[in-house]
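The complex appears here minus one protein chain, its other protein chains still in place.
Here the chain labels run A and B in written order, and each chain numbers its own residues starting at 1.
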Amino acid sequence: MLAETLARVRESAPLVHCITNYVTVNDCANVLLACGASPIMADDPGEAEEITSLAAGLVLNLGTLDQRKLSAMLLAGKRANALGIPVVLDPVGAGASTMRTGAALRLLEEIRFAVIRGNMSEIRALALGSGHTRGVDAGAADRVTERSLAEALAFVKAFAARAETVAAVTGGIDLVTDGRRAFCVRSGHPMLGRITGAGCMLSALTGAFAAANRDDPLAAAAGAVCAMGLCGETAAARVQPPDGSGSFRTYLLDAVYNLTPEELERGANYELR
Amino acid sequence: MLAETLARVRESAPLVHCITNYVTVNDCANVLLACGASPIMADDPGEAEEITSLAAGLVLNLGTLDQRKLSAMLLAGKRANALGIPVVLDPVGAGASTMRTGAALRLLEEIRFAVIRGNMSEIRALALGSGHTRGVDAGAADRVTERSLAEALAFVKAFAARAETVAAVTGGIDLVTDGRRAFCVRSGHPMLGRITGAGCMLSALTGAFAAANRDDPLAAAAGAVCAMGLCGETAAARVQPPDGSGSFRTYLLDAVYNLTPEELERGANYELR
Partner (left out) sequence: MLAETLARVRESAPLVHCITNYVTVNDCANVLLACGASPIMADDPGEAEEITSLAAGLVLNLGTLDQRKLSAMLLAGKRANALGIPVVLDPVGAGASTMRTGAALRLLEEIRFAVIRGNMSEIRALALGSGHTRGVDAGAADRVTERSLAEALAFVKAFAARAETVAAVTGGIDLVTDGRRAFCVRSGHPMLGRITGAGCMLSALTGAFAAANRDDPLAAAAGAVCAMGLCGETAAARVQPPDGSGSFRTYLLDAVYNLTPEELERGANYELR
């Protein structure tokens, strides 16, 4: 089933409009190209809607947010909703500042998201309307382990159901759920946390998968999460001294570029709950 | 002849002022350093003119455009014209939104460009004053093939003549012309389309070549186009599984760094028409 989600990306080469932060935007563009999609970045309110109209998917990422970008996100998101184009939200740093949490909540209120992809601290901030995120990484207490899995899953399912979206919560065990069914994904590698942009790249990938699999956002998000985790493993296996995080970053992009639908199907490590 | 264009870049180490998008700006800075030039990025209207005055070349790139940047471009471009500093335009996404097309046309009206470097969809949007570009990549119908070469060349020549500039149109067969003479360049590799920034990097390179070869913008642009194409081939030849687009990106920069004037002369695959 996951094979199909990637195969469709490669076949349809969806154009994905990203309004995203300037820290990892280059990585996001490259990962979209690597998976077979096509990126377009445009964040000015003066063209956001028009650009979205050309696209098959829209990704809104709150990193390095400012008011101009937020305006563009609202315009683009509404246009996407009107046209039936799937929208992915990455609430980077929600909970870390009043501005980010407020922006995330406003977007949640005004736009329907096909998928929300974040770490547990960010999702908690969205669910509770506040938070105390430590920067842009999930707090240690918010990492999903075998021990905390049942509770975390119940929380995320409830959030997804209430927000009428697919939630993809990554960090430790990744949880992808539409509120009813859930993928618990145990793919991935700690090296993904030693480069910037792994989360942003996953959200961009999710945008491509959601665009190419409009009828099934849950499978799309699960496909993207498993693809990223698996590629993290592939890249990490290639790291040999004196390689480090620089080489890992290159290998990760290589792995996405070379990943076949069959490898994704075979290699993804998940259970349905 | 092309050898000379690169040799001059390495000798004079021109400082190139780029007002460019935040997606590929790091790649542009790195490619300028790799070819022996020196980058300076500054996009605030409060300093754009002053920074341009220090530079030997100016590159205006419309990716992730906003009003502030457009103001800076107009100021910097006029100052460059007044000082005789060559200006390169990369009309990224012209045709994809009213704002981008309008900005490109306004720049074209108010500033004299030594070189305009874009894909055929973007050049068409400039030539016709409108367009329907699919994102930032050329529409498939706009790719120059052996079959469409004669017609495409006539079109680009007419555009260059009317705009009194050198047009460098890349994608498939690359066309570089001042309206009279034309280089038809068959260097390059499809992998260049699988990373972000190949076009932007080429425009940055063109800025360096134009700065170092002020007396001959046509040869300068042809040198840059051939250099990029050749380096794409060199980089692609180095890609071996499990390498992919990540490694290609690194190899491309390596290739620009190592390219010698003699290799450029020998390796460039072009005909004059």
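Rule of thumb we're sticking to: a residue touches a chain if its C-beta (ideal position, glycine included) is under 8 Å from a C-beta of that chain, and two chains touch if they have at least 3 such contacts.
These numbers were taken from a predicted model, which means no experiment stands behind them.
Enquirer: Which listed residue, A:Gly197, A:Gly229 or A:Pro261, touches the chain dropped from view?
Expert: Selected residue, touching the omitted chain: A:Gly197.
Enquirer: Pick from B:Glu11, B:Glu50 or B:Glu146: which residue touches the chain that isn't shown?
Expert: B:Glu50
Enquirer: Across the whole complex, list the residues on chain A that are touched by the chain not included here.
Expert: 21-24, 26-27, 63-67, 93, 96-100, 134-137, 193-197, 241-247, 249-250
Enquirer: Name every residue on chain B in touch with the hidden partner chain.
Expert: 15, 22, 25-26, 29-30, 33-34, 38-44, 46-47, 50-51, 54-55, 68, 234, 238, 249-258
In this section, only the chains that are shown with their structure count from here on.
Enquirer: Between 0 and 180 degrees and rounded to the nearest 5, what angle rotates chain A's CA atoms onto those of chain B?
Expert: Between chain A and chain B the superposing rotation measures out at 120 degrees.
Enquirer: With chain centres defined as C-alpha means, what is the inter-centre distance between chain A and chain B in Å?
Expert: A distance of 33 Å separates the two centres.
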